[in-house]
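In this view, the complex is presented without one of its protein chains, the others remaining in place.
We just call them A and B in the order they show up, numbering each chain from 1.
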Amino acid sequence: MYFVENKEVVFPGSLLTDNNLKNGKGTFKDNGKIFSNMMGFVYFESDNVYVIPFKDSYSPKYGDLVIGRVTNSTYSSWSIDLNTTYHGYLPTSELCDNSQQNLSSIINVKDILLLRVANVDEINRIKLTIRSHGLGKFNQGVIKKVKQPTIHFLSEENVFVISLIEKYLHADVIVAKNGLIWINSTKENIDYVIEIIDFIDENPFMHNLVKKVQSIIINPRGNLSE
Amino acid sequence: MVNILSQICEENIIDLLNQEKRIDERSFDDYRDITINTDYITKAEGSAMVSIGATTAVAGVKASLTTPFSNSPDEGIIITNTELLAIASRNFEYGPPNKFAVEISRVVDRTIREAPVIDFKDLSIVDDSTCWKLHIDIYILDFDGNIMDTACLAAVCALLTTKLPRVTTVNGEVNVDYDNMVSLPVKNRSVLCSIAKLYGQLLVDPSAVEESLMDTSISIAFREDGSICAMQKCGLDVLTIEEVKKSINIAFNKSRELFSILDKIK
Partner (left out) sequence: MNDEFLREDGRTYNTLRNMKLEVGVLNNADGSAYIECGNNKIIVGIYGPRELYSKKHSKPDAAVLRCKYNMAPFSVTERKRPGPDRRSTEISKLISEAIMPSIFLEKYPRASIDISIEVLEAEGGTRCLGIIGASLALADAEIPMKDLISACAVGKVDDHIVLDLNEKEDKEGQADMPVAIMPRTREITFLQMDGHLTGQEFDEALQLAFDGCEFIYQLQQQCLYNKYKGAK
C-alpha cells in the first residue's frame, strides 16, 4: 500500500509505503515499512522509492567529475576542498613516479583543479585522480556555484544545452557534479552564460525550461524575464 | 568547508572596483537596507533588533541599582558587551568574547560615552551611594560584514528606547516604582559609520566578502551637531592623511542618513 502519492512533499519520518520496494536515497526501512528521512519530494518507481530533498547537497560517487581547490599539501597527498561535507585527497603518487620533481611547481595550495572521484570508502574518505584525459589545473575562466537540480538539468537530462552554449556563445563549459560550473570565453559571453545559468538555477522545475533556455541561447539578448 | 569561490570572487571584485562598481551593485557610498525593530525583547528595559543587509544584531539594556565608582560618585555606570554568536558564521566559535568582540564593545562604548548619548549624571540617584547600572548586551545573530555599524546602531536604538522605573528618595531611602516607567533623557545622539579601504578605494558598509579582501578600515562616530566623538582604525594596512580626511567626509554625509533613520524610531 502507498501512503503518499508520487512526487508528494514528505517530511522526516513520513510513512511512504509498506510494499516490498528497494529503499533508495532519503528513505529508511523500519519493521518492513519504508519511511522518509528528510523533507523533499518522494518518487516511486517500479521497484524502488527515493526522496529528493530541496537543497540536495552533493555526495561524491565513483567516477564523478568534480572541481576542487587545493587547501593543504602533506608528504603523501593534497587536500582538496570539494564544496561538500568532506575534503577529498589527491595522492602525490598521481603526479610523480619517484622522479625527483619539485611538486610545488606542479600543484600549489589555492590551485583549482578538475578531477575525478577514484574511490569513496566506507568512512567517506574521497580519493581523487588527475590521471585521465582532460583533467588538470584551471588557469583561466570563471567558476559558478549552482544548486544540485541545475547540475542534474545540465548534466543528465539536457546535455545538448551545453553543446548549444558552446556553439552559439563560443564558450567552453564544464559542468562538475559537485555544484560548480567552469566557463571560459570572452568577458561579455561569460556574463551572458552566467545569466543563462542563473536563470536555470532560479527556475529548475519550470515548465518548458528546456525550450525557454534553448531560445535564449539561440537568440542572445532575448529577454530572460519574459 | 572553505569557500571555493574566494579566488574567483576576488578577481571579479577588483575588476568591478576599477569600474567604480561593487559586487552587489551598490555605489561606493551606499548602505544596504537598514531595518530597525525596537522594543523587541519585552523583558529588557530597552531593546532593538537591527539589520544592515543580512548582518543582524540584537541589543538589550538591563538596568540594576548599584553603588557608583568612587572616582565618579555622581554618575551612573554603563557597561557594553558584545557576543559574536556561533550561529552567525561558521568562523565564529562558542566561548568568551575574543579580541574582535571586545574591540566592537569598546568602540560602541566610546560612541555612547563620549557623545554622551545620555547624561551619566542622570543615572545617579544618591551621590556616593546609589546609581543605575545599565548593561548593554549586543548579540550578533547573523553575519554579512560591517558588524561594527550594526552593533552600534542596535546599542544606540536600545538606549534611546530604554525606560527605567521612576525612583524617589525619601530621607535617604530609595523607592523604585516599577509601575511608573520613564524614558531616559537623551542628550546627544551619536552614530557610527565604518569605511573600508579596498585596493585603494573607500567603501561604505562593507559586506562579508568585501571585508575578507579589505586592507584596513576606519570607523568614525558622529554626534548630531556634526562633531566627531570617536574613531577607530582597524586592520593591518595603512591610511594616508588624504584617505582619512576623505573617509571623514563620506562618513559625515552617511551619518546624516543614519540620524534620519533614527528619527523614525519613537
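The definition used in the following text is that a residue touches a chain if its C-beta (ideal position, glycine included) is under 8 Å from a C-beta of that chain, and two chains touch if they have at least 3 such contacts.
Because the structure is predicted, anything quoted here is derived from the model rather than measured.
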From B:S64, B:N98, B:S183 or B:N249, residue that would touch the chain that is not displayed: B:S64
Of A:N108, A:N124, A:S163 or A:T186, the one touching the omitted chain in the full complex: A:N124
On subunit B, residues whose C-beta touches the chain left out of the figure: 1, 40-44, 47, 54, 58, 60-62, 64, 81, 83, 85-90, 94, 96, 135, 137, 139, 141-144
Missing-partner contacts on subunit A, residue numbers: 9, 11-13, 15, 26, 28, 30, 35, 37-40, 53-57, 85-87, 122-124, 205
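Going forward, only the chains that are shown with their structure count from here on.
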Averaged-CA centre spacing for the pair subunit B and subunit A, given as whole angstrom: 41
